[in-house]
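Note sheet for the following structure.
One chain of protein is taken out of this complex; the other chains stay put.
The block that comes next holds chain A.
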Amino acid sequence: MGAGHAHRMYRHGHSPVHRLPPHCKLAATFAFVLVVVATPREAYGAFAGYAALLVAVAAVARVPFGFLLRRLLIEIPFVLFAFLLPFFANGERTEVLGVSLSVPGLLGAWNILAKGTLGVAASVLLASTTELRELLLGLQRLRMPPLLVQIASFMIRYADVITAEMGRMRIARESRGFTARGVRQWGVLAKSAGALFIRSYERGERVHLAMVSRGYAGTMPVIDEVTATRAQWATAVALPAAALAVCLMGWWTL
């Protein structure tokens, strides 16, 4: 647990976005992405509007744009897929630089790129302004089943521990002269995975016993009940409401 108490995406800060209650932020992000996905792809102006909204949120939250752009790289596999679409999709064809491309395919590629990028950017903004524990509290407030929240919190707490354990096993393998070159080495790697499972499971048993000895009876006590005032909800709803307005404008001008 030497990795600190915040996840890698979180940026500490005291902006108005950071201070919003987590469940408001979760609900607002989800509603925003849903509006984006429901927008017709031909409404090009609307997507510029969404991007402007996200830029405004990032400015208020003081999240640097370089950070935001770097995190967008996670999309790359689907960008590649999007670039293939114009070559394979049905429909009328058009010539671009001497290459025959499908018009619906181009639109589809644009659709995936625009909506996917906006979705990732919204998630990154949420993750970079919300602490882990807050995120879990917010999920609980939004009526996610408590057992699921507990599983998620254990996973998050121990993900670093288990990953570090895997790293130590890798160092142990390599210090004994092991290098994974191809399929022939899979047996050794799979044995490591098996050992990792046994260690994780046994750690789970020990954690459970430690919790039982401290009075755990199946539920976690809620120490800090997060509540949101009406003003906070209004602030959070501003983002999806503005997005909805942009969306309706897009429909209207279509």
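Going forward, a contact is a pair of C-beta atoms (placed from the backbone, for glycine too) under 8 Å apart; a residue touches a chain by one contact, two chains touch by 3 or more; residues count from 1.
Operating definition for what follows: contacts and distances are computed from a predicted model.
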| item | value |
| --- | --- |
| Chain left out of the displayed complex - its UniProt protein name, from "Cobalt/nickel transport system permease protein", "Na+/H+ antiporter subunit E", "Spermidine/putrescine import ATP-binding protein PotA" or "PASTA domain-containing protein" | "Cobalt/nickel transport system permease protein" |
| Absent-chain contact - pick from A:V37, A:I171, A:A234 or A:L248 | A:V37 |
| Among A:Y44, A:F197 or A:W251, residue touching the chain not depicted | A:F197 |
| Omitted-chain contact residue, chosen from A:M166, A:V226 or A:L244 | A:M166 |
| Among A:L20, A:A43, A:A58 or A:A114, residue touching the chain not depicted | A:A114 |
| Residue numbers in chain A that touch the chain omitted from display | 1, 7, 9, 29-30, 33-34, 36-38, 41, 71, 74-75, 78, 85, 88-91, 104-105, 107-109, 111-112, 114-116, 118-120, 122-124, 126-127, 132, 135, 145, 147-148, 150-159, 161-163, 165-166, 180-183, 185-187, 189-198, 200-211, 214, 216-218 |
